[in-house]
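One structure is given below, encoded as structure tokens.
One protein chain omitted, others in place.
Chains: A and B, in written order; residue numbering restarts at 1 for each.
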Amino acid sequence: MRRWQLALAGSGFVLSLLVPLVVHSDYQLQVLFRIYLFAALGLAWNLVGGYAGQLSLGHAAYFGAGAYGLALFTRAGMPLWAALVMLVGLAMLFALLIGGVSFRLRGPYFALATIAFAEVLHAAAKNLPRVTGGDVGVPVPALFHTHANRSFYLCAVLLTAATTAATFLISRSRFGYYLMAIREDQETALSVGVNAARTKLHALLVSAAFTALGGALYGSLFLFIVPDQVLSIDISNEIAIVAMLGGAGTLAGPMVGAAVLESASEIFKTIFQEAHLLIYGLLLIVVVLFLPEGIMGGVEAIVRRRK
Amino acid sequence: MKRVAARLLMLALPAAVILASCKGGGGQSNTFKIGVVSSFTGPQAAFGQAHKNGYTLALADLNAKGGVLGKPIELVYYDDQGRPDQAVQGVAKLVDQDHVPVILGAYTSENTRAMIPAVTQREVPLLIPTSVADNLMQTGSPWVFRVCQGSGNYAHAILDFLKHNGDPKTIAIIYENTNFGQSNDTAMREAAQQAGLTVVDEEAYQASSPDYKALLARVKAKNPDAIYFGSYLLDASTLMRQSAEVGLDPRYYTAAGTGFSAAEFPTKDKGAGAYAEYTISVSQWLPTAKWKGSKEFDEAFLKLTGTHPAYHAMEAYVTLAIAVAAIEKAGGANPVAIRDALRALWLPETPFGPIRFDEHGQNDHATLVTQIQDGQYKVVWPPDAAEAKPIVPTPPWNKRQK
Partner (left out) sequence: MDFFTTLQAVVNGVLTGALYALVGMGMALIFGVMRIVNFAHGTFMMLGMYATYVLFVQAHVVPYYSFPLVALGMYGLGYLIYMALLRPIHGQSDFMQILLTLGIGLAITDAIQLVFGADYHQINFPLLEKNLHLGSHITVNAPWVVSFGIALVTGGGLYFFVMHTMSGRAARAIAQNRYAAPLMGIHLHRVQAFWFGLGVSAAAVAGSLLLPVFYLYPGVGDQFTLKAFVIVVLGGMESIVGAAMAGVLLGVVESLTSLYWGNEWALAVDFAIFLLVLSLRPSGIFGRQKA
């Protein structure tokens, strides 16, 4: 990324921060919140899925850790900052567990292991009402009391900015090159002395931390959560789809994916009514067939051809 | 170059949403808009469809009578897909985009619970047609009104029936692990202890499993006098069929409505057929209910869909009628005025019985206890509403006629 590109990205985010001056509708802010939130989640996922090439379909585990962490740690009497630290810690602990088990595995085994881990947490949250409130749910403290939608939107933009910056720095660092080396050819990476398991684990830890913050933000917006909302496989899939559709392993991919998918799902719902999931499914199929590297991959290919 | 393109794309798309969404909302319209959130796709879509049928019939009736405040009524639907986050998004869209002054919904208790902070924040009244979990009415929000009865009331109705019909000593609770199920479990556990019954077993289950025989064997080992189910329709059918297979013979099969009070439940093609016989359940409404308009609704529904309605559709029907009555009384689309009108509302005659909300927003609806006799729901309790004598205790499976 050259300097002017950096400036462009920076100004893009500044512009995003100014959006609430123009957009006053809570609904539009909420849709925009979702776009930025899923952009941040997709970017976080991208560290593991895109750069390291490890397909995680269980990011709901970290997302849920964030949302439930905020609810349960504050209920236990912790101040907000401590709860935030603890929930990030909790998600990283989960990452450590799942990484320890599954990074020795390759390909689909890893993906399936991540699903299994998230599903075990999902079932535990449902079936331990004394701890989590079970399906009856648990209230989440409000992070903002006034101008809630605007504040949440700004928080999501900041989170996206932070994950973008982190991704950018990582992709330029030795750590990032290790990750990409593992993705391209794990054997060769191993042979030149890259500790593959540890490198992947570090990426997952960073990814889990950002995902947990996203989960906490999401939970607090709704003020009340149930397991099916924050720990279900739908969340895991949505995070992965956003990044894969936008273009795994690219910096702009998750942002583009989130913007396309979240707005598409809202618009489709209004236009196609009960058929909106059919159209959404077809959209996925079309993207896979015609843009096999994701949307950003497709854009890059077009640009390359032009040059 | 490519990054510029990406940037532009990513700025252009949200802008497109905003433009697209602006087009739909706002502006001067000649209709009066009311918002509806329910599950039209996803696992609960069958119930969302029942809601939609009820709303459709109510809409036709009300518009035939001239709509509200001289305008025809328009319903703006939002599909929550059975997901709480989508239900909340629905509140945002309906209020901020479509400017509806009142919202009806959702179907599941999870989704309705998630909507409560959102409507409270936006200060728009929420009318709940169907969700029964007790935690919905415990938030203290002044914007929430519930038309149906809650699970606490269900437990008391069943216990009252049992006390006067053989007075069993032990009870086992079987419930699905959702907000609806857990809420019924908690309500029954607490009410049973107060009433002096021993709760010998509480079994949660994962909904839509093909095999509940092991669970039922566990219950059988505890040998309870009565069983209380909190289940949706299809699990209700599976549970009863498999109870026969396992030979589970309590003296009373009782249930917290829902699956056990659906029109399909006693039928052979879509329910448990003969296995449903003798089950006792609370019910919010039946096509045979004595309230005026029940029969007409049943007929209209049959004409629209080809099947008889369950109470979900009736609850949707009456909820829209209530909303319109309140808007009429408030004299405009002001949410505060509509809320105050709902508070003071008194509709002595609806097909769902008299409607009046207490200070918590709960409609004091009369819960009926029914028993399936010869494949028909018969009201057996309370005595003043009863149309048949209860058959208790339940005959054991091997003594039943095939």
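Assume a residue touches a chain if its C-beta (ideal position, glycine included) is under 8 Å from a C-beta of that chain, and two chains touch if they have at least 3 such contacts.
Remember, it's a predicted structure, so these values are computed and weren't measured experimentally.
Novice: Which shown chains does the chain we cannot see touch?
Specialist: Output: missing chain touches A, B.
Novice: If the hidden chain were put back, which of B:99, B:270 or B:308 would touch it?
Specialist: Of the candidates B:99, B:270 or B:308, B:270 is in touch with the missing chain.
Novice: Among A:226, A:241 or A:299, choose the residue that contacts the chain missing from this document, as touch is defined above.
Specialist: Considering the complete complex, A:241 is the one touching the chain left out.
Novice: Of the listed residues B:234, B:316, B:355 or B:392, which contacts the missing chain in the full complex?
Specialist: B:234
Novice: Of the residues A:10, A:79 or A:108, which one touches the chain left out of the display?
Specialist: A:108
Novice: Across the whole complex, list the residues on chain B that are touched by the chain not included here.
Specialist: Chain B touches the chain not shown through residues 40-43, 45-46, 48-49, 177, 203-206, 208-215, 217-218, 221, 233-234, 237-238, 241, 244-247, 264, 268-271, 273, 402.
Novice: Please identify, in ascending order, the residues of chain A that touch the omitted chain?
Specialist: 49, 55, 57, 101-102, 104-105, 107-109, 111-113, 115-117, 119-120, 123-124, 126-127, 233, 237, 240-241, 244-245, 248, 274-278, 280-285, 287-289, 292
One rule holds in what follows: only the chains that are shown with their structure count from here on.
Novice: How many angstrom lie between the centres of chain A and chain B, each centre taken as the mean Cα position?
Specialist: 35
Novice: Can you tell me which positions in chain A touch chain B when the two form their complex?
Specialist: 1, 5, 8-9, 12, 15, 23, 25-28, 30-32, 34-35, 126-127, 129, 134-137, 148-149, 218, 221-226, 228-229, 234, 252, 255-256, 259-260, 263, 266-267, 269-270, 273-274, 276-277, 296, 299-300, 303, 306
Novice: Tell me, which parts of chain B touch chain A in their complex?
Specialist: Touch list, chain B to chain A: 1-7, 9-11, 13-14, 16-18, 20-21, 24, 40-41, 77-79, 81, 83-85, 88-89, 92-93, 95-97, 110, 113-114, 116-118, 121-122, 133, 135, 177-179, 181-183, 186, 204.
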